[in-house]
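Below is a structure I'd like to ask you about.
One protein chain is absent from this view; the other protein chains keep their places.
The letters A and B name the chains in turn, as written, and every chain counts its residues from 1.
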Amino acid sequence: MISSPLLYCIVYPALCGVLLLVVGNRIKWLREFLLVLASGINGYMAWALFQKSGESVAVALPWAGFGLDFTLRLQHFGGFILLAGAGFGVLISLYSAVFMREHRHANQFYAYFLFSLAQTNGVALADNLVMLLFFWESLLVTLFGMIAIGREDAWKTAVKALVLVGISDVCMMVGMALVGSLRGTLSLNVLTQQGVALDGLGGLAFILLVLGAVSKAGAIPFHTWIPDAAEDAPLPFMALVPAALEKLLGIYFLARICLDIFKLPSAPDNWACHFLMILGAVTILIAVMMALIQKDYKRLLAYHAISQVGYMILGIGTAVYAGIIGGIFHMLNHALYKSCLFLSGGSVERQAGTTDLKKLGGLKAQMPLTFICFAVAAASISGVPPFNGFYSKELVYDGALSRHVLYYVAAVLGSFLTAASFLKLGHAVYFGKLAEENKKVKEAPAAMLIPMIVIAGLCVLFGPWNELPLKTFIYPILEKAGVEYHTCHGPIPHQMMLVAGTLIALVLAALNHRYGVKRTGVGVGASEHIHHAPVLGWFYDKAEKRWFDPYEVGMKVLRGGSYALFYLDRFICWLSDGLAAGLTYLASAIIRWSHNGSCSRYVLWALAGAAILIWYVMKSA
Amino acid sequence: MKEAMNLPNQLILLPLLAVVVVNLPLGLRWAAMLGGVFFSIYQMWTMVFLPPLETGFFDLQIDGLSRVLLLSIGLVAFVSILAARGTIRDKRERFYFYNLVLLAMVGMNGLVMVRDLFSLYVFIEITSVASFILIALRRELDGLEGAFKYLIMSAVATAMMLSAVALLLLATGETSFAKVAEQMRLGGSGLPVLAAGLFVAGLLIKAGSVPFHGWLPDAYMAAPNAASILLGGIVTKTTGVYALIRLMQDGMFGTGMSPVLLLAGAVSIVAGALAALGQRDFKRMLAYSSISQVGYIVLSLGTGTALGVVGAVFHLFNHAVFKSLLFVNATAVEDRAGTRDMNQLGGLAARMPVTGFASVVALLSTAGVPPLAGFWSKLVIIVALYKSGHPVYAAVAVLASLLTLAYFLSMQRRVFFGKLREGLEGVKEAGWYVLVPTLALTLITMGVGVLIPWMFGSFVLPMEKF
Partner (left out) sequence: MTINLIIMLFMVAAALWAVLARTLLKGSIALAIASAALALLIFRMNGPLAAVFELSVCAGLITVIFISTISLVQPFTPQEVAARYAARFKRFWPLLVLLAVVTVICLKCWTFPACGQALPESADVMALTRDLLWKARQMDLFGQVVMLLAGVFGVVILFKEENPS
């Protein structure tokens, strides 16, 4: 069984990555060729495996003992993730091959790219929780590497990402250990069969595992590295890792936790569902509020990458079939449109040399294809019918409304703000006045356009024809998890009331945009009236100063702590080296000074001592 | 005749005989050193392989405590004689030195074997007189000054002890330990308590415990180096501390003395160590260190328990070994470098590796660093203090070890470590007469420490089985 295809699709990209590291930067075309070839073969393998995912294929190798077996198991959901990840790998590798060509660490980036693919495959296929954790954690390494080779000071962001994701991974590790000790096994397959109750330690394990999973997907509170990485890391990294792979993996594992291990749909009214839904709603709102006021193309997208995770968590957390289907479908859609958006941002960055919204504008004529791709993806993320995001969001709304109207309101409010911020973004970049220095900007090269066009095409395709992904990928997941569901595909959504709500939100967003633009006169200022609103302004101000960033706050606390420890250390040093030694030497000097060599003084001491001694003895006798 | 020459009698008669023989006009002056060396080796030998015990003249007896002391006396006398051979250049002075050491041995051997208060006093005086002369041997001003201070303070002690003996005689009509103790148990207050107080005060002067210690630094510092070894290693320990242990052990004082001894011990430990910290003179520092270490012994004795006595005796033995070793090192340094001022020394470990190493061993043993001998005796003392309900004193004993380490490390750094000071390039390692004792004492310090599991059962614990 060593030569199983399951092993191949983990080992092969990793080996290619090592090869790329060996090849180095000398032969330029070879690196790009290798990258695209390896991603392509990886994509093919994933496709081939997905075909087999109906059958249960498994590899089990004895490994470390104590139940820590090297077990890979291909099941439907994993196969779907495998295929999606590999697909993005192919497209983005093509894009990177152009975008990263001139980068001084291009071969490292390509190698990390392939490592990431291998690790993603590993996570999707792992059956043993420890194996899963192994691949999950090793993604952290490539994450660190890919951020660190970005801008000059990118290593700071890389450390931040490492710390934040590392902390959430530790939570997950503890959660896995708890589950393992509760059930006596670490095999996902066995755990799926047995299930874990949500009381006591099981509940704690649930919270810890969920924290680990959603943090990988980028939900608050461990999200703050993503906007920083958007500015510092190479752009294809953003399109690949936070936009696509991490969403896939995080939501994949979240769904496995909720559907398979803890079986939330069987009892949808417990606290765990509300925990998830609140987490999702809060993530949507806070991140989108932050996105709204951003003045940088990539940073704005990064906040949306966080915000959209909220919909997926909310959807899965509803524990009703519409919500779950919507959540998983939204994961796929999000991976599509967000990569497309990041890729369009990359094109603008490459051609215009900046992503600062204040310096951009009027690029519609210069880069028409990029603009069209952006428009499709933006409409999709805003939930404009008939693009794919609209359908998945409608499903999530359906699920949320069936649980509580507040969740629905939060989701729709999120939609409103999303639409508002993308109107602002599109207006600022592609409409308005063309800046003087952007007169000579040309359309991006074909190798970069192709992935964008393909992804934008998928966004359109998965809209009215959502039957294809739903039937192929998502219904079987619910079947496997034993959740009852009704089919909900088709070009016309089932709940027309919800569609009306969405449309109202979109219209309001457009009106809001008009108001904002009128007020300031430029597209980039469309959200200024919200930015500087009475109460919100204060919060925005503090958020921009990173008051709410757990990493920055934690670092400040740690720095304060280390100063305190430093001064404590100095103080103790002073006590021991200064005060104690000083007193000792003072006492020593006094004693020395009192021994002046006078015999009579010594005799008097002795006599006084003897007198006291005798007095004491006589008294006590 | 055979009976007259049993072991206790030999131990006081043989050295006396040696002194008499070499001083008769027979041309045997050269034999003085040999006599001293052989006798001290013989004494150690008999103490290690102890023959069946016999009672000598006038009730001389050897028991466990005496045995340890006799062994220490033989060892230190041996070391002192060899060091004198190596460092005293004048032949006549050396001859007198051997004679005086032998006389001091008569005094000390008798002192640890007698069982009578007045005899105890007489032998203390013999030892003291020999010591006065040893200190003043070179007839230099500071030597005479040191001897004079010792003499004056000893006279005070003598007056106290004699008064005590007289008072006890008055109260009990006896002077032998056993009978006095018996009388004391029957009804001890008033005169006997006064006598006990006087006697203890006198002994503390002899032992050099704070505040009775004024004579000690001057005497140790001013004495010829070889004499310092004898004084610091054993003389004050037998004349003062041993007598204290013996009298405590025989129940001469009752329990009323414990708090006094504890306090005197603790004050000695701290004050001695603090004073040692500020010294420039190598030997003066060692003298204050002796005060501090005597404090440990007195402190241990103050517990009044069997374990405390074991700790006291064990530490007494260890102190005899490591303090002699340190004085031997000081002797070697002064002999080779020509000065004892630690500020004018430095880097000697490179020139005198054996002495430097021995010094490290001795100071670590003194400071109580495992696994050297000093650690174990300090451990016993601290355990005894703790078990007898004196945790504060135990803490003092532990913390004072830090001070001990501080002043000794300062010494080691100033004398042996660091860069070789200018003018000391020609210094050579000490001669064999100094190195042999150095090595012997180093081995004993390490051996007793390492072999403690065996030593503890066969050597340390039997000390208190009287």
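Quick note on the criterion: contacts are C-beta pairs under 8 Å (C-beta built on N, C-alpha and C of every residue); 3 or more make two chains touch, one makes a residue touch a chain.
What you see is a predicted model, and the numbers here were worked out from it, not measured in a lab.
**Student:** Which of these, B:19, B:262, B:291 or B:361, touches the one chain of the complex that we don't see?
**Tutor:** B:19
**Student:** Of the residues B:122, B:350 or B:398, which one touches the chain left out of the display?
**Tutor:** That would be B:122, which touches the missing chain.
**Student:** With the full complex in mind, choose from B:163, B:183, B:344 or B:410 the residue touching the hidden chain.
**Tutor:** The single option touching the absent chain is B:163.
**Student:** If you put the missing chain back, which residues of subunit A would it touch?
**Tutor:** 600, 603-604, 607, 618
**Student:** May I ask you to list the residues on subunit B that touch the chain which is not drawn?
**Tutor:** These residues touch the chain not displayed: 16, 19, 57-59, 92, 96, 99-100, 103, 106-107, 110, 114, 116, 118-119, 122-123, 125-126, 129-130, 132-133, 136-137, 139, 144, 147-148, 151-152, 155-156, 158-159, 162-163, 165-166, 169-171, 173, 190-191, 194.
Note that in this section only the chains that are shown with their structure count from here on.
**Student:** Indicate the whole-number Å distance between the mean C-alpha point of subunit A and the mean C-alpha point of subunit B.
**Tutor:** Those two chain centres are 77 Å apart.
**Student:** Sort out for me which residues of subunit A touch subunit B in the complex.
**Tutor:** Interface residues on subunit A, with respect to subunit B: 584-585, 587-589, 591-592, 595, 597, 599, 601-603, 605-610, 613-614, 616-618, 620-621.
**Student:** Which residues, counting only subunit B, touch subunit A once they are in their complex?
**Tutor:** 148-149, 152-153, 156, 160, 188-190, 193-194, 196-198, 200-201, 204-205, 211-215, 217-218, 254, 256-257, 259-260, 264, 271, 274-275, 277-279, 403, 406
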